[in-house]
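Left out: one protein chain. Kept in place: all the others.
Moving on to chain A:
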Amino acid sequence: MRSTVHQLSVSNYSSILGVLLLSNSHLNSDHLLILTFAERRASKLAEMSVAGKRKAGKPFSQRKNNKLPKKSKSEPKNRISLLKLPRVVLLECIANLDISEIIVFSLLSKRAKNIAKLIPWSPLTIRLLLEYDLQVTLKIPNGPDQTWNIRYNNRETSEFLQLSKLIGTSVNHCLSLKNNGNAIEDFKQMVENIYEVFQSPICRIDTCDEQFIEWIIKIQPTEWHKGSKLHNLEYLKIETSSLRNLNDKNYANEILKDLNLTVSVGNDGRPTKVRIDDEFVNTLPHVDVVRNLIRNDGMIGSIFRSYTSHHFRITDRCFHFQVWRK
(Lines give C-alpha, C1' and ligand atoms only; values in the text may rest on other atoms or scores of the structure.)
Protein backbone atom coordinates (compact mmCIF):
# COMPACT_ATOMS: atom_id res chain seq x y z
CA MET A 1 0.00 0.00 0.00
CA ARG A 2 2.79 2.39 0.80
CA SER A 3 4.37 2.03 -2.61
CA THR A 4 1.06 3.09 -4.15
CA VAL A 5 1.06 6.13 -2.00
CA HIS A 6 4.52 7.16 -2.98
CA GLN A 7 3.44 7.26 -6.57
CA LEU A 8 1.12 10.09 -5.65
CA SER A 9 3.98 12.52 -5.93
CA VAL A 10 1.98 15.16 -7.75
CA SER A 11 3.21 17.55 -5.14
CA ASN A 12 4.61 17.41 -1.66
CA TYR A 13 1.20 18.33 -0.35
CA SER A 14 -0.61 15.47 -1.99
CA SER A 15 1.90 12.76 -1.29
CA ILE A 16 2.13 13.63 2.37
CA LEU A 17 -1.59 13.54 2.75
CA GLY A 18 -1.99 10.35 0.83
CA VAL A 19 0.62 8.55 2.85
CA LEU A 20 -0.84 9.75 6.09
CA LEU A 21 -4.23 8.40 5.26
CA LEU A 22 -3.27 5.15 3.71
CA SER A 23 -0.19 3.68 5.26
CA ASN A 24 0.16 1.36 8.22
CA SER A 25 0.57 2.36 11.80
CA HIS A 26 1.52 1.05 15.19
CA LEU A 27 0.53 4.18 17.06
CA ASN A 28 -2.41 4.04 19.37
CA SER A 29 -2.48 7.08 21.61
CA ASP A 30 -2.47 10.15 19.41
CA HIS A 31 -4.70 13.07 19.99
CA LEU A 32 -3.50 15.53 17.44
CA LEU A 33 -1.15 15.71 14.54
CA ILE A 34 -0.42 18.96 12.81
CA LEU A 35 1.91 19.18 9.87
CA THR A 36 2.99 22.55 8.66
CA PHE A 37 4.57 22.38 5.27
CA ALA A 38 5.99 25.63 3.99
CA GLU A 39 7.85 25.56 0.72
CA ARG A 40 9.32 28.98 1.28
CA ARG A 41 11.46 27.59 4.07
CA ALA A 42 12.62 24.59 2.16
CA SER A 43 15.72 26.19 0.76
CA LYS A 44 17.23 26.76 4.20
CA LEU A 45 16.80 23.19 5.16
CA ALA A 46 18.13 22.07 1.83
CA GLU A 47 21.31 23.99 2.63
CA MET A 48 21.50 22.15 5.91
CA SER A 49 20.96 18.86 4.19
CA VAL A 50 23.63 19.55 1.60
CA ALA A 51 26.06 20.56 4.31
CA GLY A 52 25.19 17.38 6.08
CA LYS A 53 25.78 15.24 3.03
CA ARG A 54 29.19 16.83 2.51
CA LYS A 55 30.30 15.70 5.93
CA ALA A 56 27.93 12.84 6.29
CA GLY A 57 29.22 9.59 7.57
CA LYS A 58 28.31 7.37 10.43
CA PRO A 59 25.44 8.41 12.66
CA PHE A 60 26.04 10.33 15.87
CA SER A 61 26.83 7.41 18.10
CA GLN A 62 29.18 5.88 15.56
CA ARG A 63 31.22 8.87 14.46
CA LYS A 64 34.66 9.56 15.73
CA ASN A 65 34.53 13.24 14.81
CA ASN A 66 31.88 13.77 17.44
CA LYS A 67 34.32 12.98 20.21
CA LEU A 68 35.65 15.74 22.32
CA PRO A 69 39.07 16.78 21.04
CA LYS A 70 41.07 15.56 24.02
CA LYS A 71 39.50 12.16 23.95
CA SER A 72 39.23 11.61 20.27
CA LYS A 73 42.20 9.31 19.93
CA SER A 74 42.10 7.56 23.24
CA GLU A 75 40.07 4.60 24.25
CA PRO A 76 37.75 5.03 27.21
CA LYS A 77 39.88 4.89 30.33
CA ASN A 78 37.21 3.19 32.36
CA ARG A 79 36.77 -0.24 30.87
CA ILE A 80 34.57 -1.42 33.73
CA SER A 81 31.24 -0.91 32.09
CA LEU A 82 28.00 0.15 33.66
CA LEU A 83 26.35 -2.35 31.34
CA LYS A 84 28.03 -5.21 33.20
CA LEU A 85 26.18 -4.46 36.42
CA PRO A 86 23.59 -7.05 37.45
CA ARG A 87 20.39 -6.34 35.61
CA VAL A 88 18.35 -5.27 38.66
CA VAL A 89 20.80 -2.61 39.79
CA LEU A 90 21.59 -1.54 36.24
CA LEU A 91 17.92 -0.78 35.68
CA GLU A 92 17.78 1.05 38.98
CA CYS A 93 20.71 3.24 37.94
CA ILE A 94 19.05 4.05 34.63
CA ALA A 95 15.66 4.66 36.25
CA ASN A 96 17.27 7.46 38.26
CA LEU A 97 18.36 9.37 35.16
CA ASP A 98 16.59 12.53 34.08
CA ILE A 99 14.88 12.69 30.69
CA SER A 100 17.71 14.46 28.91
CA GLU A 101 20.24 12.06 30.44
CA ILE A 102 18.20 9.07 29.30
CA ILE A 103 18.20 10.46 25.77
CA VAL A 104 21.97 10.91 25.80
CA PHE A 105 22.41 7.46 27.35
CA SER A 106 20.24 5.82 24.69
CA LEU A 107 22.53 7.27 22.02
CA LEU A 108 25.59 5.47 23.39
CA SER A 109 24.86 2.10 21.83
CA LYS A 110 22.09 -0.16 20.70
CA ARG A 111 22.42 -2.09 23.92
CA ALA A 112 22.13 1.08 26.00
CA LYS A 113 18.98 1.99 24.12
CA ASN A 114 17.50 -1.46 24.65
CA ILE A 115 18.15 -1.20 28.37
CA ALA A 116 16.54 2.25 28.53
CA LYS A 117 13.48 0.78 26.82
CA LEU A 118 12.98 -1.66 29.70
CA ILE A 119 12.11 1.13 32.14
CA PRO A 120 8.42 2.09 32.26
CA TRP A 121 8.90 5.83 31.74
CA SER A 122 6.03 8.29 31.98
CA PRO A 123 4.71 8.88 28.47
CA LEU A 124 5.67 12.16 26.85
CA THR A 125 4.28 14.38 24.16
CA ILE A 126 6.81 14.83 21.39
CA ARG A 127 6.80 17.88 19.13
CA LEU A 128 9.18 18.35 16.28
CA LEU A 129 10.23 21.64 14.77
CA LEU A 130 12.15 20.89 11.60
CA GLU A 131 13.11 24.23 10.18
CA TYR A 132 16.43 26.04 10.09
CA ASP A 133 17.26 24.50 13.46
CA LEU A 134 16.07 21.03 14.31
CA GLN A 135 14.30 20.90 17.62
CA VAL A 136 12.38 18.33 19.61
CA THR A 137 10.23 19.45 22.53
CA LEU A 138 9.14 17.00 25.19
CA LYS A 139 6.54 17.39 27.90
CA ILE A 140 4.95 15.07 30.41
CA PRO A 141 1.18 15.42 29.94
CA ASN A 142 -0.56 16.21 33.22
CA GLY A 143 2.82 16.07 34.94
CA PRO A 144 5.03 18.75 36.47
CA ASP A 145 5.27 21.89 34.35
CA GLN A 146 8.56 20.97 32.74
CA THR A 147 9.66 21.17 29.13
CA TRP A 148 12.73 19.65 27.52
CA ASN A 149 13.99 21.30 24.35
CA ILE A 150 16.74 19.52 22.46
CA ARG A 151 18.07 21.38 19.47
CA TYR A 152 20.68 20.94 16.80
CA ASN A 153 21.64 24.37 15.61
CA ASN A 154 23.72 25.72 12.80
CA ARG A 155 25.37 28.45 14.76
CA GLU A 156 28.90 28.19 16.06
CA THR A 157 28.46 27.19 19.65
CA SER A 158 30.06 24.70 21.93
CA GLU A 159 29.66 21.03 21.18
CA PHE A 160 27.20 20.46 23.96
CA LEU A 161 25.33 22.97 26.08
CA GLN A 162 22.81 22.10 28.73
CA LEU A 163 20.94 24.47 30.99
CA SER A 164 17.69 24.68 32.90
CA LYS A 165 15.62 27.82 33.30
CA LEU A 166 12.96 28.47 35.89
CA ILE A 167 10.23 30.63 34.39
CA GLY A 168 7.55 31.31 36.96
CA THR A 169 6.51 27.90 38.13
CA SER A 170 7.64 26.09 34.99
CA VAL A 171 11.06 24.66 34.26
CA ASN A 172 12.56 24.71 30.79
CA HIS A 173 15.47 22.34 30.19
CA CYS A 174 17.50 23.16 27.09
CA LEU A 175 20.02 20.88 25.46
CA SER A 176 21.82 22.45 22.53
CA LEU A 177 23.93 20.33 20.21
CA LYS A 178 26.18 21.70 17.56
CA ASN A 179 25.56 20.75 13.96
CA ASN A 180 28.67 18.77 13.12
CA GLY A 181 27.64 18.35 9.54
CA ASN A 182 25.30 15.46 9.97
CA ALA A 183 22.65 17.10 12.08
CA ILE A 184 19.70 15.71 10.16
CA GLU A 185 20.74 12.09 10.57
CA ASP A 186 21.76 12.67 14.18
CA PHE A 187 18.45 14.34 14.87
CA LYS A 188 16.49 11.53 13.27
CA GLN A 189 18.35 8.97 15.31
CA MET A 190 17.70 10.89 18.49
CA VAL A 191 13.98 11.25 17.79
CA GLU A 192 13.70 7.57 16.92
CA ASN A 193 15.35 6.74 20.23
CA ILE A 194 13.00 9.03 22.13
CA TYR A 195 10.04 7.51 20.34
CA GLU A 196 11.18 3.97 21.12
CA VAL A 197 12.42 4.51 24.66
CA PHE A 198 9.48 6.54 25.93
CA GLN A 199 6.92 4.82 23.69
CA SER A 200 5.23 8.14 23.16
CA PRO A 201 3.51 9.62 20.13
CA ILE A 202 4.87 12.38 17.98
CA CYS A 203 1.89 14.65 18.28
CA ARG A 204 3.00 17.73 16.38
CA ILE A 205 5.38 18.36 13.49
CA ASP A 206 6.34 21.63 11.87
CA THR A 207 8.48 21.00 8.85
CA CYS A 208 9.43 22.33 5.48
CA ASP A 209 10.91 19.22 3.96
CA GLU A 210 9.13 16.18 2.64
CA GLN A 211 11.99 13.88 3.64
CA PHE A 212 10.97 14.39 7.25
CA ILE A 213 7.39 13.47 6.54
CA GLU A 214 8.43 10.21 4.89
CA TRP A 215 10.76 9.50 7.78
CA ILE A 216 8.03 10.21 10.35
CA ILE A 217 5.68 7.91 8.52
CA LYS A 218 8.33 5.24 8.55
CA ILE A 219 8.76 5.39 12.31
CA GLN A 220 5.21 6.39 13.16
CA PRO A 221 2.97 5.50 10.27
CA THR A 222 -0.69 6.19 10.34
CA GLU A 223 -3.86 4.46 9.37
CA TRP A 224 -7.00 6.01 10.69
CA HIS A 225 -9.73 4.63 8.59
CA LYS A 226 -9.02 0.97 9.33
CA GLY A 227 -9.82 1.73 12.94
CA SER A 228 -7.13 -0.13 14.82
CA LYS A 229 -4.40 2.48 14.48
CA LEU A 230 -4.21 6.17 15.25
CA HIS A 231 -7.45 5.50 17.02
CA ASN A 232 -7.57 8.65 19.09
CA LEU A 233 -6.53 11.12 16.44
CA GLU A 234 -8.82 14.12 16.75
CA TYR A 235 -7.47 16.59 14.29
CA LEU A 236 -4.89 16.74 11.53
CA LYS A 237 -3.88 19.85 9.68
CA ILE A 238 -1.45 20.14 6.79
CA GLU A 239 -0.49 23.63 5.86
CA THR A 240 1.39 24.70 2.74
CA SER A 241 2.52 28.07 1.58
CA SER A 242 3.29 28.67 -2.03
CA LEU A 243 3.83 31.37 -4.61
CA ARG A 244 2.70 29.05 -7.33
CA ASN A 245 -0.80 28.71 -8.63
CA LEU A 246 -1.47 25.17 -7.63
CA ASN A 247 -4.41 23.37 -9.04
CA ASP A 248 -5.80 22.19 -5.73
CA LYS A 249 -8.79 20.46 -7.16
CA ASN A 250 -6.64 18.02 -9.10
CA TYR A 251 -4.47 17.40 -6.08
CA ALA A 252 -7.46 16.72 -3.88
CA ASN A 253 -8.91 14.30 -6.38
CA GLU A 254 -5.63 12.47 -6.64
CA ILE A 255 -5.22 12.25 -2.88
CA LEU A 256 -8.70 11.10 -2.10
CA LYS A 257 -9.47 8.89 -5.08
CA ASP A 258 -8.96 5.57 -3.25
CA LEU A 259 -11.04 6.46 -0.23
CA ASN A 260 -14.70 5.67 0.24
CA LEU A 261 -15.91 9.19 0.83
CA THR A 262 -19.36 10.68 1.13
CA VAL A 263 -20.08 14.32 0.46
CA SER A 264 -21.84 16.31 3.15
CA VAL A 265 -23.34 19.73 2.47
CA GLY A 266 -23.86 22.11 5.36
CA ASN A 267 -23.02 21.34 8.95
CA ASP A 268 -24.68 18.18 10.16
CA GLY A 269 -23.38 18.38 13.71
CA ARG A 270 -19.64 18.60 13.10
CA PRO A 271 -17.97 20.64 15.88
CA THR A 272 -16.60 23.95 14.71
CA LYS A 273 -13.82 24.08 17.30
CA VAL A 274 -11.04 21.71 18.35
CA ARG A 275 -9.06 21.80 21.56
CA ILE A 276 -5.34 21.48 20.96
CA ASP A 277 -3.11 19.96 23.62
CA ASP A 278 -5.45 21.27 26.31
CA GLU A 279 -3.74 24.61 25.75
CA PHE A 280 -5.98 26.47 23.36
CA VAL A 281 -9.13 26.11 21.30
CA ASN A 282 -8.83 26.40 17.55
CA THR A 283 -11.84 27.65 15.63
CA LEU A 284 -12.07 25.80 12.36
CA PRO A 285 -12.78 27.65 9.12
CA HIS A 286 -16.34 27.68 7.89
CA VAL A 287 -16.90 25.45 4.86
CA ASP A 288 -20.07 24.50 3.08
CA VAL A 289 -18.98 21.09 1.83
CA VAL A 290 -16.92 18.41 3.50
CA ARG A 291 -16.09 14.87 2.51
CA ASN A 292 -16.60 12.25 5.18
CA LEU A 293 -14.75 9.04 5.81
CA ILE A 294 -16.74 6.86 8.20
CA ARG A 295 -14.96 4.36 10.40
CA ASN A 296 -16.45 1.05 11.54
CA ASP A 297 -17.02 2.35 15.05
CA GLY A 298 -19.07 5.27 13.76
CA MET A 299 -16.39 7.93 14.05
CA ILE A 300 -16.44 10.35 11.16
CA GLY A 301 -13.32 11.81 9.60
CA SER A 302 -14.27 15.03 7.84
CA ILE A 303 -11.91 16.31 5.17
CA PHE A 304 -11.99 19.90 3.98
CA ARG A 305 -9.68 22.65 2.76
CA SER A 306 -9.22 26.31 3.49
CA TYR A 307 -7.14 29.14 2.01
CA THR A 308 -5.59 32.30 3.30
CA SER A 309 -4.09 34.80 0.87
CA HIS A 310 -1.22 37.06 1.80
CA HIS A 311 0.82 39.72 0.09
CA PHE A 312 3.03 38.90 -2.87
CA ARG A 313 0.59 36.26 -4.09
CA ILE A 314 1.51 33.87 -1.30
CA THR A 315 -1.36 31.63 -0.38
CA ASP A 316 -1.57 29.40 2.66
CA ARG A 317 -3.44 26.25 1.79
CA CYS A 318 -4.69 24.16 4.65
CA PHE A 319 -5.92 20.64 4.55
CA HIS A 320 -8.03 19.67 7.56
CA PHE A 321 -8.93 16.23 8.82
CA GLN A 322 -11.33 16.40 11.76
CA VAL A 323 -12.55 13.39 13.68
CA TRP A 324 -15.91 13.55 15.40
CA ARG A 325 -19.02 11.55 16.21
CA LYS A 326 -22.67 12.36 15.63
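Please note the rule applied: a residue touches a chain if its C-beta (ideal position, glycine included) is under 8 Å from a C-beta of that chain, and two chains touch if they have at least 3 such contacts; residues count from 1.
The working rule: contacts and distances are computed from a predicted model.
Colleague: The hidden chain: which UniProt name fits, "Skp1-related protein", "tRNA-splicing endonuclease subunit Sen15 domain-containing protein", "LysM domain-containing protein" or "E3 ubiquitin ligase complex SCF subunit"?
Modeller: "Skp1-related protein"
Colleague: Touching the absent chain in the whole complex: find that residue among A:N114, A:T262 or A:N282.
Modeller: Touches the omitted chain: A:N114.
Colleague: Contacts of chain A with the missing chain: which residues?
Modeller: With respect to the unshown chain, the touching residues of chain A are 60-62, 64, 66-68, 71, 75-89, 92-98, 101, 104-105, 107-112, 114-115, 118, 159-160, 162.
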